[in-house]
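Left out: one protein chain. Kept in place: all the others.
Here the chain labels run A and B in written order, and each chain numbers its own residues starting at 1.
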Amino acid sequence: MALTVKTFAAVSDALPALQAVGARYLGGGTLLVRRVNEGDISISTLVRVSGPSLSRIAVSDGRAIIGASATMAAVARHPDLAFLRPAAHAIGGPAVRNMATVGGNIFAPAPYGDFAVALLALDAAAEIAGKPITLADLIEHRKQNGGRIVTAVSLALPKPGAFRFVKITRVKPNGLAVLTIAAVIEERDGVVSAIRIALGNMADRPIRARAAEAALVGRPLTREGIGPALAVAGDGAAPADDAVASAWYRREVLPVHLGRLLLAKG
Amino acid sequence: MELRKSYFADERNDNLREIGAPRPRTDALAHVTGKTEFYADRSFPGMLHLKMVRSPHHHARIRSIDTSEAEKHPGVVRVLTAKDIPHNLYTVLILIQVGPEDEHVLAEDKVRWKGEAVVAVLAETERAAQEAVAKVKVVYEELPAVLDVMEALSPGAPIVNERHGQNYYHYDSGDSRKVFIGDVEAGFAAADHLLEQTYCSAPIEHAPTETTGCIAVPEGADRFTCYTNTQAMFFTLDNASIILQMPGHKLHMVGGTAGGAFGGKVDVTTEPIAILAAKLTGRPVSFAYSREEEMQISSPRAAERIVIKDGVMKDGRIIARKVACYVDAGAYSRHSPYGAQKAAAHFPGPYTVPNVLINAYCVYTNRTPSSAMRGFGVTIGDFALEVQMDKLARLVGMDPLEFRLINAYRDGDMKAHRQKAEGTALVECMQEASIFANWPIGERFKKMSSLKREA
Partner (left out) sequence: MAKVPVQFTLNGAEKAEFVDSGATLLTLLRTKAADMSVKGGCHQGACGACSVLIDGELRLSCLTLAEAYDGARIETLAGLAERGVLTVLQTAFADHAATQCGFCTPGMIMAAKALLDQNPQPTRNDVVEAISGNICRCTGYEPIIRAVLSAARANAVGAA
């Protein structure tokens, strides 16, 4: 059957259309329209919600609320989200960044989804029908999303310098990730007091490096201090072989890149 | 740019007007205004889209093809199989008597590579064609496949193409193209050192930004215009004429403009079926490779396996060279018999070696048929030869540039092809390179000359 597009003004109006077989929710189109172009005939309806509210970015009282339709370019140029610029800038090239949305990136399959890695490390919450769900829960169950629509993500602004992000690519400046690492690190009295590390392209979805996190609490960010964490950096990871890198290679270089990220000065 | 006029000064003609002066491309103005006409930059009312059903198996017998559901799909105008093709057996180089014809436009009883075209679907929209492709039912019986040249050549290997009867091209001169002079075994016996190394390359895809494709338009009076991005207009016209059993004057190929090709648009893959479809439907037909088809289906540069065995003296002279080169043609010949022939001629390298034996084989495997790409037959061979030269230099403890200067051919040297070398200039090129790259060479080497070999 021919492809149709259904456009709604409000999210609530779009939900019934999303229940139909072959219906998919359209963000920026960088992944879905691509699949249609590539001949994916399982997609028969694109459901979209127009209107500026889904693109709004609000930053106040130490929290940021980013509309699911906000583009990577909008995030990258927002004056109060400078810490997120490396993550937003890691997505595609200039044109893709003008199109790709925050919401779409959460559902992007590996090797994509680098911005979602940042959101996971930031312990962001997604808003669905007005209710929050942690990003970790959302990502864990995203394949069985059941036609629900994410309208925004919210997160606590990290302390200055606490958020770190790196996307390792073979092609620069714009390439698919070998792997991506995002971390939010808090230190007190010279040792790590709290830490979250999220990994991209080390599994079929962004994951937390929980073993490495546990091995860093109470340790100093020195080469010696981070040793035990690097040894368990890949615990729970299941990287894939793909055209960019082999699973073996990803496992080999993960501790190297994590080490560099942890030891980087300010 | 500087011209080194001191070299071969007495042979020089200094009436140079073009060399060294900038010259803008004649098509630059059209490119930067977007006016250059690529084949698809045309609209035709009623144009149909052609999508292919392709083999999912490396090697399989076709048991049955059922197109009934596809034919009924809304928007589908026609579905074509092998029986619709007037002369469904071709090979590009038959035009210069390099046969046999071994390839089908649409597969008949067998598929020989993953991606081989089996059924062509013509529909009003691309989407309808894609949906109808999914409705074509082909029953295959999988066969063992060979995906490596040495496996393909081993005894008992499954035969890829019965028209050849064995998994290598049979030349008029035998099972390989050969170049030989002297006695390599005697040379190896007399050598101070021997070095045998194997070099391998993978298939390489040209990946032009514009994919392969054409639009065929019926003009009435049984004539057809085909807008195409082929690099080989006459190959395409003449092979289409043979395949479609249509006189050449009924076919008008329009093109010569490709959005990148690099040798990847020299096979006659889209035009015959598109023209046939235009003839049978009476409508313009577009057959454009998708990006996936361009990367996976269109011919790549052949993978090669090259074994070089050299006998070298302490003083740096290579006295014996034996090369076995296996070109992976994939499932069909296309240009590979010619590529392997070029390889054979190329393999001694630009060096004077008194005892040479080269065998270049065009080998069939169940991989994507390979074809031309930027110096095919020669480029990968050069990689192997020059890495080997570096290794030989290291083996005898010499500088790699000086090692090459010793072995470079000079005027009057007998080449392995049994022709005397003339007009050589490799020595001088390397001497100039040594200055330009700041890679010093000894005085003895600075004095060498292509005009004669020093004592």
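As a working rule, contacts are C-beta pairs under 8 Å (C-beta built on N, C-alpha and C of every residue); 3 or more make two chains touch, one makes a residue touch a chain.
Predicted model only: the values in this text are computed from it and were never measured.
**Student:** Using the definition of touch stated at the top, determine which of A:Pro16, A:Pro94, A:Gly161 or A:Gly190 touches the missing chain.
**Tutor:** A:Pro94
**Student:** Touching the hidden chain in the complete assembly: which of A:Val36, A:Ala88 or A:Ala237 does that?
**Tutor:** A:Val36
**Student:** Sort through B:Gly260, B:Gly282 or B:Gly442 and give me the one touching the missing partner chain.
**Tutor:** B:Gly260
**Student:** Which of B:Ala30, B:Ala189 or B:Ala202 sits in contact with the chain that's absent?
**Tutor:** Going through B:Ala30, B:Ala189 or B:Ala202 one by one, B:Ala30 is the residue touching the chain not shown.
**Student:** Considering the whole complex, not just the chains shown, which residues of chain A touch the missing one?
**Tutor:** 2-5, 7, 26, 28-30, 33-34, 36-38, 46, 48, 50, 73, 92-96, 98-99, 173-174
**Student:** By the contact criterion defined above, which parts of chain B meet the unshown chain? Give residue numbers in ascending order.
**Tutor:** So the residues of chain B touching the missing chain come out as 24-25, 27-38, 40-43, 125, 206-211, 258-262, 290-291.
Please note the rule applied: only the chains that are shown with their structure count from here on.
**Student:** Between chain A and chain B, what is the separation of their C-alpha centroids in Å?
**Tutor:** Distance between chain centres, rounded to whole Å: 43 Å.
**Student:** Considering only the defined contacts, which chain B positions touch chain A in the complex?
**Tutor:** Listed in rising order, the residues of chain B that touch chain A are 51, 125, 127-128, 130-131, 134, 290-292.
**Student:** In the complex, go through chain A and note every residue touching chain B.
**Tutor:** Touch list, chain A to chain B: 1-3, 38-39, 41.
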